[in-house]
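The complex is shown incomplete by one protein chain, all other protein chains being positioned as in the whole.
Our next item is chain A:
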């Protein structure tokens, strides 16, 4: 059991956005967090990475809660935010060094890995450039390279596909499955449902701050036989139902 979110009630101010959210991500599993804009995907993620504190409920990573042991909890996470965020005054190379420093990585090994990743995302000739001037897609790639440089046990990836070129999307998915094989758990929020359907092991469908349903695609099909075959169809049906009720 890697990530476990239990009875999470939370949000930004006093008004809860999330109401009793429960789900988990097991070792070596890629879970897709699916929901409309404003369903609570990013709020859930902000709770997991510790930007927000739960009003009620708990979040544990391999049994450790955030306030049990901040160090142990946070060391296990690598996070790719929805909006790439980079240091204005640091070059790409310095961003990588910053990551190595923060995750206490072995310099030689990390650089070897960094060069592979940079080549993969065609950033290898831009080491001395400032990512702040990159396009959104390229800054997104910087965030991906930094995250996959680490040996984190839990990857939190918030809507990674927007702005990425198709090649990069494919490479990212390969990286994710590689890490899965090594036993890491991945939580990914996304709107790109057909990609999610092909790669995620399980889905958590959020609607209006609640988990509408969760399970593998087969389980979802069984639960909603009349909805259709694809995740897209199932989700659209659920979302409309949710709005109607």
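Couple of notes before you dig in:
We adopt the following convention: a residue touches a chain if its C-beta (ideal position, glycine included) is under 8 Å from a C-beta of that chain, and two chains touch if they have at least 3 such contacts; residues count from 1.
Rule of thumb we're sticking to: contacts and distances are computed from a predicted model.
The chain absent from the displayed complex carries the UniProt protein name "ABC transporter EcsB", chosen from "2-oxoacid:acceptor oxidoreductase subunit alpha", "ABC transporter EcsB", "Response regulator" or "Potassium-transporting ATPase KdpC subunit". The hidden chain makes contact, of the residues A:146, A:172 or A:217, with A:146. Only one of the listed residues, A:4, A:19 or A:74, touches the absent chain: A:74. In the full complex, chain A touches the omitted chain through residues 49-53, 66-67, 70-71, 73-79, 81, 85-89, 95, 98-99, 101-104, 143, 146, 150, 152.
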